[in-house]
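Below is one structure, written out as structure tokens; the observations come after it.
Note that one protein chain is taken out, while the other chains of the complex remain in position.
Think of it as A and B in the order they're written, each chain with its own count starting at 1.
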Amino acid sequence: MTLYIVKRLGWIVFNLLVLSLIAFALIKSVPGSFLELQILLGQAGTTATGLTVSEIDKIKGVETEMMKRWGETVPLWEQYITFIKGVVTLNMGPSFRWPTQTIEEIIARTFPVSFTIAILAITIAVFIGIPLGVIAALKQNTWIDYLVSALVMIVSAIPNYVMAVFVIFLFSFWIPILPTYGWGHPKNYILPVLAMSFGPIGSIAGYMRTSLLDALKQDYVRTAWAKGGNERYVIFGHAMRNSLIPLVTILGPMISHLILGTVFVEGMFGVPGMGQYFSQAANSRDYPLMMAQTVIFGLILMIMNLVVDIIYFFLDPRIRVSRR
Amino acid sequence: MSLRRVLIVFLSLIFLSSSFLGVAYAEKVFRWHGSWGNTWDLSFHQGFIWVHMMGLSEGLMKWDKDMKVVNGMAESYTISKDGTVYTFKIRKDARWSNGDKLTARDFEFGIKYILDPKNGKGSFFGGAWYIKNAKAYAQAEISDPNQVGVKAIDDYTLQITLDGPHPDFLTTCTLPTLYPIHKASVEKLGKKAFEAGNLVTNGPYRLVSHTPNVEYVLEKNPYYYNADKVDIDKIVGKLGGDAFLMYRRNEVDLINVGPAQLPVIEKDPVLKKELVVFPQSTVNIIYILAFDHPAFDDIRVMTALQKAIDKERICKYVYRGLAKPAYSWVTDLIPGSTANDPEVIEKFKYDPESARKLLAEAGYPGGKGFPTIHFLINPNQATDPLILAVKSEWEKNLGIKVVIDNLEVGVWSVRIWQLHDEPTMSFSGASILYPDPAAPLTLNYVEGALGGSLKRKDVVEYVKLDLQKTEALKSGDTAKAAEITKKQRDILYRRSTPEARKMLNLVLQAQKTADPNKRLELYRQANKIRDLNMYGYGWTKPLVLIQPMAARLVRSNFEVPFNKYLVGFPVSFAYIKTKE
Partner (left out) sequence: MKDRENKKRIGRSYWANIWRKFKKNKLAIFGLVFVFILIFLGILAPWLAPYPYDEVHYEAVWTPPNRQFWAGTDQLGRDIFSRLLYSLRNAVFVGLGAQAFITFIGVTVGLTSGFYGGKIDNILMRIVDIIYSFPSYLLNIILVLVLGRGYLSIFIAISATGWAGMARLVRGQTLSVKSREFIEAARASGASNSRIMFRYILPNIIGPIIYAIFSGIPGVMLLESGLSLIGLGVRPPMPSWGLMISEATGQFLYNPYMLLAPAGMLVLTLLSFNFVAFGLRDALSARE
């Protein structure tokens, strides 16, 4: 077992290196540079009174600390090595866009927030989605199945940024009990978590339904059911438990995707999480932050997958026999 | 009366009175919805750093409630006979928000820090450019900050030497380009000195906390010399979420509104009363980029394009009355403006017939043979209805074809500086940050405007030289760069028209004039020449469109004096007070 974990960890490191190389190459090919953009966007309002192209160029010719780390004055491979060294030593330097904060600080501060919201949303989704999936499975192809499945699918087909608007309207306006914006108080968590949880409810309910249906069709269940008597319910309980296990496999990736997917919701509710930072970083060409976030997200994804595989390993004896 | 009774009465009296006292001492909080920039570092002075201006810092001069320039940190000043040396005496009771005394050395440090090219890159230097050698230092032509004309003679005397007499210099001392920075913090903490928790400022408020993308909190600065006149105890700036929604849920007290929200506001009696509309000094313009097509050498083509836009209609429907047509990019809020000059208006007002005639005269009857015009838009402008309105006006009235290229921001920033094959334009807002006629007519601008009559191939040559200059600067060859700058200036002068030269002379003359009325008249004439000939900066001729009004919703128990120049910010947070 430990050998397996070690091997997996090795693969994770390798994958991360590949990921960082690809991300680095891509980010470097994106047109537009940070400096140009900042000046331009600030300047756009003063074109007629402000700088000419020549003055911008002059400023571009001047080196600053930032540009030394990331600019065109240092060869590409050296930039990459600096970056990797930075990640490993957890000293990644300041972000372009937030020059007084280092990247480690930003991530250390924002990651727990996104993570908490994702975990809370998953928890709600699990507690609501599993019972719904069970109901739908037990009443397959009846109107109850259709109703539950349709409702669940409708609600989870609504993207979370639209859901956020509905949820704000509902609980902040129509029934004014919650604040629309802000952070720092437990009640600020409610709306964003709610908005994010509907998507997972759909996936979990759907998966539960399939899983339970499959479990119920197994021979041992059919025999026990046919035989009748008290054993029925015991076996049924087994079937239920067994059907929960495959659910674990989707939870890992789901959490990772939720952490990523909070981008839109964060902006609307004022949640200081990672997602907002990424889209801002992409738009303002904040290379250090983009690189760091890509690698961090990749790392989270891979660790989640590993954790899920380990849990699954312990839950399902069949897997212990055959690996992958 | 038993002892018990006495005790009860006594305690209840205390309880009652303390609740009254509680009411009287309730903290006054003002929340507003605003954007923020990237940092509290003053050297990145653009856009949002004006929050500094409004509450956190104060310069040598400041604006009072009625936008008059009055003494700020400077308790007095003297100006030399020739108007180039200003000597300021700093208030003795000036303190930083951590209690330290504020000295002239902090001013010297701050100004040089902001100019230092190794620090942040601002885009607008304003009055700082007037200081001797400031521009050269900021543009890395010289490297010794001691050559810059700012010196602290002693702890309370600051001497600033300009490169010429600039009567508007005092006004520019109100702007964040000439602010003090707490020297001890920066020397000790470096860049970290500009973070919430470390930030030391000298204005009426101090920064208490800042949660990025969420909000920031300011509190009254107890060491401010006028602290007892500052009414609001705490100011909260919210940085995201839907502003209108938050206002209606009473989560903020001041928001921007646009034409979209007007119908709802008009229907609601409370909101209607809280709406404040005022003119501001921004004008929306189209500016022409660098391309190589002979059509735009002809002033008739440019005039036709201007005359083909029905600005009244756009203001009425697209902006629902929250804008008015503009014919000069200097609004009438600036003295010496020709915004309402009848000759200018007559030349460029909406007249589709005349526009078509002009276009035909220029050789493109009915728009036939006219090249396709491209607009380069970045996502910030993508939802701006003005752009589509202009496109539909031109297509409808002139029969020409217009294509809008919606580019992602980084791509846009690169593309607009390139050489294009077809006529390419972009949009912008232009604002003038303080009410002095010299502001829109800096020498830089005017010299650049000499190129207003450049032929296309001159523009091509000019831009090619620019690209060469970048290469030279990147490899550190400043001598070559200076040589290229000289060549570029020759190109500008090559085709300067008599009008452009007249404009330059008027400005040079105005700069030497002491009589304020004469000075104003000279600037007004220069403005008129510019507006009649559509001179821009270099080749970027502006087509002036409309002047949008600022619309704000302010809760009725607050009194907020607005600043028309910093595009609608309060003049200073210090002047916000609750109505009794």
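Note that in this section a residue touches a chain if its C-beta (ideal position, glycine included) is under 8 Å from a C-beta of that chain, and two chains touch if they have at least 3 such contacts.
Quick caveat, the model's predicted, so the values are computed rather than measured.
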Contacting the left-out chain: of B:Pro294, B:Pro385 or B:Pro516, that is B:Pro385
Missing-chain contact among A:Ile27, A:Met208 or A:Val271 belongs to A:Ile27
Those residues of chain A that touch the unshown chain are 11-12, 14-15, 18-19, 22-23, 26-27, 29-31, 140-141, 146, 149-150, 153-154, 157-159, 161-162, 165, 169, 173, 206, 210, 213-214, 217, 256-257, 260-261, 263-264, 268, 278-279, 282-283, 290, 293-294, 297-298, 301-302, 305
Logged for chain B, residues touching the omitted partner chain are 242, 244-245, 248, 260-261, 263-264, 313-314, 317-318, 379, 382-383, 385, 388-389, 392, 404, 406-408, 410-411
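We take it that only the chains that are shown with their structure count from here on.
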Chain A partner, complex, touching residues on chain B are 38-41, 44, 46-47, 117-124, 139-140, 191-192, 194-195, 211-215, 238-242, 245-246, 248-249, 251, 282, 285, 287, 329, 379-380, 408-414, 416-417, 428-432, 439-440, 442, 444-445, 448, 463, 466, 469-470, 472-474, 476, 481, 485, 488, 536-538, 540, 542
Listed in rising order, chain A residues that touch chain B in their complex are 30-33, 35-55, 57-65, 72, 94, 97-101, 168, 172-173, 176, 179-184, 266-272, 276-277, 283-285
